[in-house]
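With one protein chain withheld, the remaining protein chains of the complex are depicted in position.
As written, the chain order gives the labels A and B, with residue 1 at the start of each chain.
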Amino acid sequence: MSKLKALARKVFLLDILQGLAVTLRLYFSKKSTVPYPEKVKLPAERFRGIARLYRDEKGEPLCIACKLCQHVCGTKCFDIEGERDAASKRMKPVKFDWKLERCSFCSLCVEVCPTRAIRFSREFRMAAVDKGSLLFHLPEMYLNGEDLQNFLCAGCRE
Amino acid sequence: MSPAVSDFVIPVAKIAAVILYPMVMVVVMIWLERRVVALIQGRLGPNRVGFQGILQPVADAVKLFFKEDIIPRQADKLLFNLAPILVMFSSLLAFCFVPLGEPLRIGSYTLTLWIAESPVGLLIVLGLSSISVFGVIFGGWASNSKYPLMGALRSVVQVLSYEIPTGLTVLSVVFFARSMDMVEIVRRQEAAHIWYGFMLPVSFVVFWISAVAETNRAPFDLPEAESELVAGYHTEYSGMKFAYFYMAEYTHMVLASSLVVILFFGGWLPPFPGVKFLAFLHAVPGFVWYLIKIMFFLYLYVWIRATFPRYRFDSLIKLVWKWLIPLSLINLLAVVAVRYLL
Partner (left out) sequence: MAFKDIELNMGPQHPSTHGVLRLKLTVDNEVVLKVEPVIGYLHRGMEKLWENLTYTQIVPLTDRLDYLAALSNNLAFALTVEKLAGIEVPKRGRYIRIVLAELQRLASHLAWAGFMANDIGAMSVLLYGFEAREDILDVFEEYIGARLTVHGIRIGGVPRDLDEALVSRIRGVLSGIPRRLKDIRALLDENRIWKQRTVGIGLISAAEALDFGLTGPALRASGVNWDLRKSIPYSSYDEMDFDVPLGSRGDVYDRYLVRMAEIEQSIRIVNQALDKLPPGEFMAKVPRVLKIAPGQVFQTIEAPKGVLGFTIKSNGTDKPERVKMKSPSFINLQSLEHMCRGNLFSDVVGILGSMDIVLGEIDK
């Protein structure tokens, strides 16, 4: 019986028709394409976008310049110098150079930071036109959203 | 109607129409192929250039027009330039004999929807479409490179082999219609109240498979398989010459679809002619039905391309020589026998 079935399959091109039926059904299926840039699909909460420095609720920088991120980074992205703030007696960074071009997004710096100062944002649009835009100094590490895009695209804004 | 109009203006207008019609179909096909293949694959395809991407072919044409025309240094210049012209020329010329519908009556003048009607129109069309083989060989040889040459030779063997089942299945249709005139074939289908596709299903299937193989389309597109020979016989072509090959392939597809429709699916005839309550279908003009049917077969071309893997070259040739040719021979004999016995 199965031999007869195989023969019928062969003669009546049933395997061909089966394949055509599958693609016909999928022709009418709903497409999952997101019309970028009109709609931007926001990545997951834990998504490793560009690394940013954050401030606490009072607006004070969380970074205490402990340089743990600099030590743990395998690709030498960081160059940090800190000093003790005279008023609050906390350490704060005076120099925080971060190279986006070297970052491998491994998340070791984020996980090692004791104050959760450096974290990944959900920003995935990190393209720049010249390499200078890929070096972030201390104030630029706090940029987000539109300001960040302006900084990155500064080279091509004609 | 003055002789100047009927002997000069109208033929020139028809020639212009015959050149324009495949070109317009090519433009539609470029968009259709990309869109349908994309939708089958679960993505959207061109949808930015114009409404739903309808101007994408225009963008493609403009791009190809402005590309640098590279001729390899060791290439045979004459043949290199001649190849795309030959491929395009043969299929465009064949369109002269393809009828689009019943003659229209405008006042006292009868406008025939074809340029030429010949008692052997079908034979001429089949012969003309074989001239494109020369274009393929010239393209592969003149490119002076291994991959295009291999692609060209494969393509030639493929096209020549698949001409045989094409001819044999067409013969079975001609046998019923008692004529090689394509207008006559459609009229016979009208008179018999059945389309030859339903009367001779085996012929139709074999002819369709051969048509897909003749036009070098998937699953028989090994000569131009992207993943194996880069681009086969048109690897070395760029710019407008490549556009010519590209357009020529689509023109061949339209020609093949036209043949299938005329021979097997009643050309310009509306479906269900005997059914009374569907009589409104007759109000739709003949060439609209013709276009609808052609569009269906063009869709089928694209649908098949998106679905199946590619035949390897030797399986392709085995298929035609071991299966299709004997099958079409037996089919022809069976058809003749049945016709004489009944």
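As a convention for this text, a contact is a pair of C-beta atoms (placed from the backbone, for glycine too) under 8 Å apart; a residue touches a chain by one contact, two chains touch by 3 or more.
The structure displayed is predicted, hence computed values, not measured ones.
Student: Please identify which residue in B:Leu86, B:Leu100, B:Val133 or B:Ala306 touches the non-displayed chain.
Tutor: In the full complex, the listed residue that touches the missing chain is B:Ala306.
Student: If the missing chain were put back, which residues of subunit A would it touch?
Tutor: Subunit A touches the missing chain through residues 9-10, 15-16, 18-19, 22-23, 26, 32, 43-48, 72-74, 104-108, 111, 120.
Student: For subunit B, which residues touch the unseen chain?
Tutor: Against the left-out chain, subunit B lists 37, 40-43, 146, 149-150, 218-219, 221-222, 225-228, 230, 306-315.
Quick note on the criterion: only the chains that are shown with their structure count from here on.
Student: Residue numbers of subunit B touching subunit A in their complex, please.
Tutor: 36, 39-44, 205, 303-304, 306-308
Student: Over in the complex, which subunit A residues touch subunit B? Could you list them?
Tutor: Touch residues, subunit A against subunit B: 13, 16, 19-20, 22-24, 26-27, 29, 31-33.
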